[in-house]
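Read through the structure below, which is laid out as structure tokens, and then see the notes.
All protein chains but one are shown in place.
Presenting chain A:
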Amino acid sequence: MSLTVEQVKVRNQALIEEVLEVYPEKTAKRRAKHLNVYEEGKTDCNVKSNIKSIPGVMTIRGCAYAGSKGVVWGPIKDMVHISHGPVGCGQYSWAARRNYYIGTTGVDTFVTMQFTSDFQEKDIVFGGDKKLEKIMDEIEDLFPLNKGITVQSECPIGLIGDDIEAVSKKKSKEFGGKTIVPVRCEGFRGVSQSLGHHIANDTVRDWIFDKSEGKHPEFVSTPYDVSIIGDYNIGGDAWASRILLEEMGLRVIAQWSGDGSIAELENTPKAKLNVLHCYRSMNYISRHMEEKYGIPWVEYNFFGPSKIEASLREIASHFDDKIKEGAERVIAKYKPLMQAVIDKYKPRLAGKTVMLFVGGLRPRHVIGAYEDLGMEVVGTGYEFGHNDDYQRTTHYVKDGTLIYDDVTGYEFEKFVEKVQPDLVGSGIKEKYVFQKMGVPFRQMHSWDYSGPYHGYDGFAIFARDMDMAINNPIWGLTKTPWANS
């Protein structure tokens, strides 16, 4: 009873029309531009993106603070990141993203801690700069091994006219040139997390790169130095990636930013190549390093053996034969493992359909991994993608795929109800909605507390997890046996 591509297109188009009916006219017109059915051969998904979410529709998006503190800066482990403003933002994002790292928390590393200025009414009225100064003093006093401080601005900071740059400069001087980075990532800036990534990238440029030239004279370069950019080490992703790059003969000098340290950031301009996983959140700094330091960058995809293989070759193509041979050696080494994983799980998963809605790179990057298991992604969309993401998506999606940008709660529920995929991959806010509907689900931000999913080691876990979601026996019991009689 499977539909032809043409039938799928007709159904998806009708589905889009149907969901738009619920909206007031003005909203329907705006939302229509974010929904589409992909036509093979087009260089774009033909949806609008990276524009304001509509009030009241239940967007899944977050804010600039989430993009800076939660994504880019938060994982830098040896710095203290102050959630500057009221208590909530830091509280809700406290250790929730699973950016794995190694260190003695509270002593030389601080990722899973919540440092906040806990703004009170008087701070709003009189400004928080004095308090911020004192906070920095107290951090120096109580956490003497910290290697730097960032100020992650919450909404009020930009509204009350605080001068966090002046405070940062003053205190940096006082602390003997310590790195202190003021970040203007107030939640109301931009339309999603995305601007927060950009702002955070820019602060690395302005407050790390520009101030750290010549800082590590002991650093000796090699021709094989690369940096991993845009891997947040969720459940250990960056580790499962690093190991492959090292195995092929490269030297990874920095991780951005999962399990990263400030020294790694500072030394990154010495890399020969930047390898970029999450294009969305870190293309800015990659472009900057290309312009300023002449470091080329290459996007790669470490989800699933097909894409890993292609990516290893692509990365190796920037180096000499030694590395190219190294890549082939790595590919050959893991081939039997990958085959065994596919042999085990593909029979259980082949033909299953998936709908995705995630952030960053995943709405396209994970498609290959599903396909390696014989599964098909029938709908996908980005929380905060831009047009260049949707262009890149065309290399991954099939003809007739349903595309939904900044999907609303209502749309996603209706789409899933009608398309009836075998699996939905999205976030914690969506997880329980679909499980109530009896649809298997995996969180594709946090890996549902599993992982890593990157690299060859990660693919085995990915396959296992998708299998356990889809073939969970409980899905056969959501309906009472007496309902049908």
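The working rule: a residue touches a chain if its C-beta (ideal position, glycine included) is under 8 Å from a C-beta of that chain, and two chains touch if they have at least 3 such contacts; residues count from 1.
Everything that follows uses one rule, which is that contacts and distances are computed from a predicted model.
Remark: of the listed names "Nitrogenase molybdenum-iron protein beta chain", "Cytochrome P450", "3-oxoacyl-[acyl-carrier-protein] synthase 1" or "Peptide/nickel transport system permease protein", the one matching the undisplayed chain in UniProt is "Nitrogenase molybdenum-iron protein beta chain". Remark: the omitted chain is touched by one listed residue; of A:Asp44, A:Glu174, A:Asp202 or A:Glu246 this is A:Glu246.
When you scan A:Gly56, A:Gly294 or A:Pro481 for touch with the missing chain, the hit is A:Gly56. The chain not shown here is touched by just one of A:Asp118, A:Glu165, A:Glu376 or A:Asp399, and that residue is A:Asp118. When you scan A:Val10, A:Ala32, A:Val87 or A:Val419 for touch with the missing chain, the hit is A:Val87.
Contact between chain A and the unshown chain involves residues 22-24, 26-27, 52-66, 78, 85-89, 91-96, 100, 102-108, 112-121, 123-124, 131-132, 134-135, 138-139, 141-142, 144-145, 147, 154-156, 158-160, 187-191, 193, 216, 235-236, 239-240, 242-243, 246, 252-255, 259, 261-264, 267, 333-334, 337, 340-341, 343-344, 408-410, 413, 427-429, 431-438, 450-452, 456-457, 460-461, 463-464, 474, 478-480.
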